[in-house]
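With one protein chain removed, the remaining protein chains of the complex are shown where they sit.
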Amino acid sequence: MHRISPIVKIFTRKLFPFILLYGCYLISHGHLTPGGGFQGGVIFGSAIILLGLVEGVKLTENRFKEDFLSLTKNIGMLIFILLGFVGMFLGYSFLSDFLPRGEVGTVPSAGFILFLNLTIGFMVGTGIAVIFYRTVRHEP
Amino acid sequence: MSRILAITILLILAFFFFSAVKLDYGHMHSALSEYYITHGVAETGALNMVTAIYLNYRVYDTLGEATVFFASALGVFMLLRKGGEGESDA
Amino acid sequence: MINGISIGIVIVLVGIYGILTRRNIIKMVMSLYIMNSGVILLFVSIGYIVGGQAAIFENSKKLMVDPLPQAVMLTTLVIGLGITALALALAIKIYDEYKTLNTRKLLEK
Partner (left out) sequence: MAHAPILIIVIPLLAVFLTHLTKYIRLRRGAEIVAVASMLASLILLLSMGSTIISGKAIQYDLGGWPAPIGINLAVDGLSFFFALFVLGIGLLIIVYSLGIYQYARRYYSLLLIALSGILGIILTRDIFNMYVFFEILAVASYVLITYKRKPRAIKASFKYLIMTESAWVLFLLAIAILYGLTGTLNMDSIASQMSMIYQTNPQVVYLVFSMMMIAFGVKCGMFPLHTWIPEAHSQSPTPVSSLLSGLILKVGLYAMLRVFFLFFGATLLWQGAGQLILYLGIITLVLGACLALVQDELKKLLAYSSISQIGFILVAIGLSTQLGLKGGLFHIVNHALIKTALFFCAGIIISQTGFWKISNMKGIWRQMPGVTFAFCILSLAVIGIPPSNGFVSKMFIIQAALTEMNYVAIIFIFAGILLTAAYYFRIIQAFFSPEEFRHKPDFVPQPVGPFEHLSTYVVAFLCLLIGLFPGVVANIMQPALKVLLP
């Protein structure tokens, strides 16, 4: 594989935070504009994949360690289920929206949908990054 | 399987599909979607109705599907390990 | 007549054709995903209302498309992603062990 030209390297390093920012925007405004947990999470994952492709997996590995990513997946799922349990403990039924509905149109307007979006975003992002690490680093 | 055999099977399937499914759906709302559109914003506070459905009305589906994604990521993680790294659990 | 539903059915049939005739494992996984996309197109276009706007509320109250199929198909998309990732990981391991992707050769081994 020929060497990656420095232009691409510099651009990626500069562009990386903005991709993450765009992913955060999609996740946080999931209930207002088209977007949501999955789409934002996929963009998180693609940011990490982009860094991995350009910088090489070794460098990306020490920034986003694989065990840390798998751990985030577990914690994300745990938070998802505990959000469901909180609804149950507060007297509503399981997985029900226990937070008050904010003023329509603003970010905190949809109760616990925002937190669910964040959890799913992290989970999908780290999941795709783990799958990318595993497939790239696999040698027979 | 030879191509001709596959094509004949597909033609039979196509005949069944097209004869059974009536194709002029696009005019009336189902009762359920009518409810979502009228009461959606009031009950969930979200403007994006699709997110309101899959994160508030049918959030149980999303819980199930997040488990599917978790299980497949775990599967890929376990399958493509370098040799038996012992049972290091992440 | 040509609308989302008939094209969805045609894409599903293309996927079935792919699975029936292809011998390469990777192509079988691809045709599996084609079948999945065909069903997603069909389900979403069942909820389509002629002249309807996307199911997101701006200030004006216009005729809206049915949001339920889109929400349900988001779930199917992620399930399809999970299944395809797993199938490709299995294909990688099969190639490591048997050094071939041809289903006929694999049957004998």
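Note that the chains are named A, B and C in the order they appear, and that numbering of residues resets to 1 at the start of each chain.
Criterion: contacts are C-beta pairs under 8 Å (C-beta built on N, C-alpha and C of every residue); 3 or more make two chains touch, one makes a residue touch a chain.
Values in this document were obtained by computation on a predicted structure and should not be read as measured data.
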item: Which displayed chains the unshown chain touches; value: A, B, C
item: Residue of A:8, A:59 or A:78 touching the missing chain in the full complex; value: A:78
item: Touching the absent chain when the full complex is considered, from C:10, C:42 or C:55; value: C:42
item: Touch list for chain B against the chain that is not drawn; value: 16-17, 19-22, 25, 30-33, 35-36, 56-61, 63-65, 67-68, 70-72, 74-75, 78-79, 84, 87, 89-90
item: Sites on chain A contacted by the missing partner chain, in the whole complex; value: 74, 77-78, 81, 84-85, 87-88, 92-97
item: Sites on chain C contacted by the missing partner chain, in the whole complex; value: 12, 15-16, 19, 25, 28-29, 32, 35-36, 38-39, 42-43, 46, 68-69, 72, 75-76, 79, 82-83, 86-87, 90-91, 93-94, 97-98, 106
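One rule holds for everything that comes next: only the chains that are shown with their structure count from here on.
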item: Separation of mean Cα positions, chain B and chain A [Å, integer]; value: 20
item: Touching two or more other chains - residues of chain C; value: 56, 74, 78, 85, 89, 92
item: Where chain A touches two or more other chains at once, by residue number; value: 33-34, 36, 124, 131, 134-135, 138
item: In the complex with chain A, residue positions of chain C that touch it; value: 54, 56, 74, 77-78, 85, 88-89, 92, 96
item: Chain C to chain B touching residues, read off their complex; value: 1, 3, 5-6, 9-10, 13, 16-17, 20-21, 45-50, 55-58, 64, 66-68, 70-72, 74-75, 78-79, 81-83, 85-86, 89-90, 92-93
item: Of chain B, residues touching chain A in the complex; value: 41, 44-48, 50-52, 54-56, 59-60, 62-63, 66-67, 69-70, 73, 76-77, 79-80, 82, 90
